[in-house]
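To keep things clear, I will list the structure first and then write my remarks on it.
The complex appears here without one of its protein chains, the remainder shown in place.
Should a chain be cited, it is by its letter among A, B and C, assigned in written order, with residues numbered from 1 in that chain.
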Amino acid sequence: MKIGSQAHTTSAISAANATTIVVRGRDLAADLMGSVSFTDYFWLLLTGEKPGPAQRRMLDATLVAIAEHGLVPSVQASRMTLAAAPEALQGAVAAGILGCGSVVLGSAEAAGRFYAEIAQRTGAGASQEEAATAVVREYRAAKRAIPGYGHPMHKGADPRALRLFEIAAEAGSSGAYIAIARLVEKLLPTLVGKPLSLNVSGAIPAVLLDVGFPLGALKGIPILARTAGLIAHLLEEQQRPIGFVMSHAAAAAIGYDGKAPDGFEPSHE
Amino acid sequence: MKIGSQAHTTSAISAANATTIVVRGRDLAADLMGSVSFTDYFWLLLTGEKPGPAQRRMLDATLVAIAEHGLVPSVQASRMTLAAAPEALQGAVAAGILGCGSVVLGSAEAAGRFYAEIAQRTGAGASQEEAATAVVREYRAAKRAIPGYGHPMHKGADPRALRLFEIAAEAGSSGAYIAIARLVEKLLPTLVGKPLSLNVSGAIPAVLLDVGFPLGALKGIPILARTAGLIAHLLEEQQRPIGFVMSHAAAAAIGYDGKAPDGFEPSHE
Amino acid sequence: MKIGSQAHTTSAISAANATTIVVRGRDLAADLMGSVSFTDYFWLLLTGEKPGPAQRRMLDATLVAIAEHGLVPSVQASRMTLAAAPEALQGAVAAGILGCGSVVLGSAEAAGRFYAEIAQRTGAGASQEEAATAVVREYRAAKRAIPGYGHPMHKGADPRALRLFEIAAEAGSSGAYIAIARLVEKLLPTLVGKPLSLNVSGAIPAVLLDVGFPLGALKGIPILARTAGLIAHLLEEQQRPIGFVMSHAAAAAIGYDGKAPDGFEPSHE
Partner (left out) sequence: MKIGSQAHTTSAISAANATTIVVRGRDLAADLMGSVSFTDYFWLLLTGEKPGPAQRRMLDATLVAIAEHGLVPSVQASRMTLAAAPEALQGAVAAGILGCGSVVLGSAEAAGRFYAEIAQRTGAGASQEEAATAVVREYRAAKRAIPGYGHPMHKGADPRALRLFEIAAEAGSSGAYIAIARLVEKLLPTLVGKPLSLNVSGAIPAVLLDVGFPLGALKGIPILARTAGLIAHLLEEQQRPIGFVMSHAAAAAIGYDGKAPDGFEPSHE
């Protein structure tokens, strides 16, 4: 994308005048508020259409799956930020969201692109297994991690991934992407030399792409979901602050190995 | 709050081990995923309890009300940030959330605190009208804006505020806070010299405090809701970029009135 | 400030055309690059004028004083964010800057406003001591902390505050604001019941306001300075990552005291 060469000058999401706010073609106050859930509205905002039952069910399930997992780094960053800057809750939320990156929570999008690449190659003379094998090998050759597999705590299996696949089966929406996600899990011991279980960030794109969720919005799932979790943590931080306690413990875990003037003794107070 | 003097060393939101993730006392995979909506889960995260029907309805209605209102400053900031830094969608969302401040979207919280002050003083020898009059006068004396009233576009009435009160009536949850919000609207022409209609940021805390939503999480409503809207805008920005087009128009609207070397002619290209 | 009612349509900082970039009236490439230091340029950007010797000396001294103090909360938030999102160094810097708030680093601005209030009242029939006593009492009555005094680690005296006052004396720029800062330190044992030493966030505004630094940019001192420190920490985080180690230690310091299903044992792995 080159600066200055953009040809678009319109947006199709929302417009308003003094009495009416239109979102995706509908009157917000008259036709949406009180009629649709926040989950339905999120789908409508993204796609222009209300979700069907399986789409709603999988969107709710993925948002619930990824919203909260205790005092992870982004929650810590957020609570420490509120402790330091209580005047700006929005800043503490932003600090937490900034940790939805390629290593931790943003890997849902990377896994989606990985599956999409395998899906695209399947059929054109290649079986799903041949396509998956080729893509995994290319990732390995480029020293890229296979996104969506393995978890530092849930080593045997990620209970959220298993449950998401169950819900998709109940909803009747298991399709090509879930099949690819499972196939890769089966192939990994041979291709990378050790078993790695599908994690929640691998299951989310599989179940959502199977119901038509847009690939380019996949990173929005952990971001929106974690925002809900962060707000709960920031309410608790106001009531029972632990931001500075966590910070002291974190600092105490790290030693200083740089130079120092003679006789200097560092303190962690 | 003084750094280092925090007495708390626990959190009550979530814990996990290799096979189970517990959130607010419930097994996430077994008891929440597939059973509760994202809206219900947000309420549970905040309060530790699942919402009742009126609570769910008002939480959905407020989130839908405030999620999207076109190309407002925070959406522009977010889309411009994605245009400049497409590698980090989380950064573009964060840039948008940082605009949920005291002037624009964060005023929902300020209005909640304003109503809570009036509610607290009502009863102890003061009628609701006396309490409201006193609090409005104190805000005016301190040159503080009355939060929750007036809107640059929806001057006659904010259709979202009207609709939120209708939904509360349908849900049977209209209570003291809605009464206070309406009373203040009635008193404002006398107290501040001009009529100002209740806006959406005034209606949100009124309907939510009436169903027991925690005061300290009110700012989380516009933040969570706008995150959904921002993600939709960022998906559109990927597909039909307008970030730099908006930036050029914004720059062209502002002249340069500083000094310059002789003969220098500024350009807006 | 009401949305839509802004009367300004110009900026006086910078303009450009195809061959020339003008900043504060000067040709950037021809007259500034290679001629002025970054410190001088920061002063010029803020004020439109190049600094004199005392102004340069105090600006350098304050930026050096506050740029770095080890693994404080904002540095931890920043390094954890880079560990989670290594693709966006700008996001990790932003997460750190968001912690320059009213409690931790932003108090330099609050202290500046506190001194300015005392300065303004001095003279109009009130001695400096009477003005200082009145303002401190008003802060106490409003339950506001006195900004710029006391430090959790440097309890006896903050070595940076002492040194800033020495440098101001060397530069011949000690004036009314340093006098006020010292006077308040002397009065505090009587007014608040315990001695509290001036800290670096109290000394910074005193020495800078005495050389004409703009009050509204005081918060920019810790923000710009810490950005330099954060970049150094983020370079080290790339080379010797500790973000997740700190996060594990922080999480391990906090217990879970919410409900849980029977037999559940939390893990900190």
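Criterion: a residue touches a chain if its C-beta (ideal position, glycine included) is under 8 Å from a C-beta of that chain, and two chains touch if they have at least 3 such contacts.
Bear in mind that the values here come from a model prediction, so they are computed numbers and not experimental data.
Listed by residue number, the positions of chain C touching the unshown chain are 1, 3-4, 6, 8-21, 23, 28-30, 32-34, 36-39, 41-42, 45-46, 57, 59-61, 63-65, 67-71, 83, 86, 88-91, 93-95, 97-101, 106, 109, 153-157, 159-160, 162-164, 166-167, 170, 214, 216-217, 219-220, 223-225, 227-229, 231-236, 238-245, 248, 269. Interface with the hidden chain, as seen from chain A, comprises residues 1-4, 9-18, 20, 22, 24-27, 48, 85, 87-88, 90-91, 94, 103-104, 150, 152, 253-261, 264-267, 269.
Touching the omitted chain from chain B are residues 70-74, 76-77, 80-81, 83-88, 91-92, 94-95, 98-106, 152-153, 242-254, 256, 267, 269.
In the analysis below, only the chains that are shown with their structure count from here on.
It takes 180 degrees of rotation, in steps of 5, to superpose the Cα atoms of chain A onto those of chain C.
Per-chain CA centroids place chain B at a distance of 28 Å from chain C. Per-chain Cα centroids separate chain A from chain B by 23 Å. The set of chain C residues touching two or more other chains comprises 85, 87-88, 91, 94, 103-104, 152, 253-254, 256, 267, 269.
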